[in-house]
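Here's a structure for you.
The complex appears here minus one protein chain, its other protein chains still in place.
Then we have subunit A:
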Amino acid sequence: MAGEVLDTGVSTETPEGILIELRPAGLTPRLYAFLIDQFIRLCILMAIGTVATFMEGVGMGLYLIIAFLLEWFYPVLFELSRWGTTPGKRALKLKVVMDTGLPITPAASFTRNLLRVVDFLPLLYGFAAISMLTRSDFKRLGDIAAATLVVYQPQPSSKITLESIAPLAPAMALSPRDQAAIIALAARASRLTADRMDELAAIAAPVSGDAGRSGPEVTRRVLAVAQWLLGRR
């Protein structure tokens, strides 16, 4: 097989013996998510503050309690909700899960968010940034202690839609990996420019017996082979 792929993906095995692929999110998307969350917190606090000024002592007490809850439990609340993620992370399609890929437990959520104080040190999340930048799974200190990961939520990929081409039997025997590559190329056809598609198809040209040639016709034939590989006859 090919050498080790340079990748930050983490895979965990389930009891059913299948691998679950997790894609940890790095510093930048997490920073954006944090800023969005921070903005939301600020808005809530200002809204409550405005109302509280009309309520004297009780309002002030309420304001302080909500400020406390926002400060420490805003992420906990959202991580344990049905969303499983804060609005900021949701906007960037991120999610906090356990190392095993399972939903985050209350204890882990509590831990990672209380230890945020240390991540904040010495200033402006310095330790968190250093930790994230030096680890391949981008954990901050709280994540390490709580055994959690911030990952991208999986997105559905586009289905292959090339109904109009008549299938064509490949001109040579193809290994499963080669088959997968041809089909993956067909799946990307709609998202590539015609010229780039021709270039890529030229590399795969041997499968349709067109080795050494290129052009729209070759591309069409390679895509036809992909149809055949998908099971159309």
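The definition used in the following text is that contacts are C-beta pairs under 8 Å (C-beta built on N, C-alpha and C of every residue); 3 or more make two chains touch, one makes a residue touch a chain; residues count from 1.
Rule of thumb we're sticking to: contacts and distances are computed from a predicted model.
For the chain that does not appear here, its UniProt entry gives the protein name "Putative membrane protein SpoIIM required for sporulation", which is one of "ABC transporter ATP-binding protein", "biotin carboxylase", "Putative membrane protein SpoIIM required for sporulation" or "Malonate decarboxylase acyl carrier protein".
From the set A:P106, A:G126 or A:P216, the residue in touch with the chain omitted from the display is A:P106, counting the whole complex. Among A:L42, A:I130, A:A169 or A:A184, the one in contact with the hidden chain is A:A184. Among A:L27, A:I40, A:L62 or A:A171, the one in contact with the hidden chain is A:L62.
Contact with the chain that does not appear here is found for just one residue of A:G9, A:G126, A:P154 or A:P216, A:P154.
Although one chain is not displayed, its contacts with subunit A can still be listed: residues 14, 16-18, 20-21, 56-58, 60-65, 67-68, 71-72, 80, 82, 101-103, 105-107, 110-111, 114-118, 121, 141, 144-147, 154, 156-160, 176-177, 179-180, 183-184, 187, 229-232.
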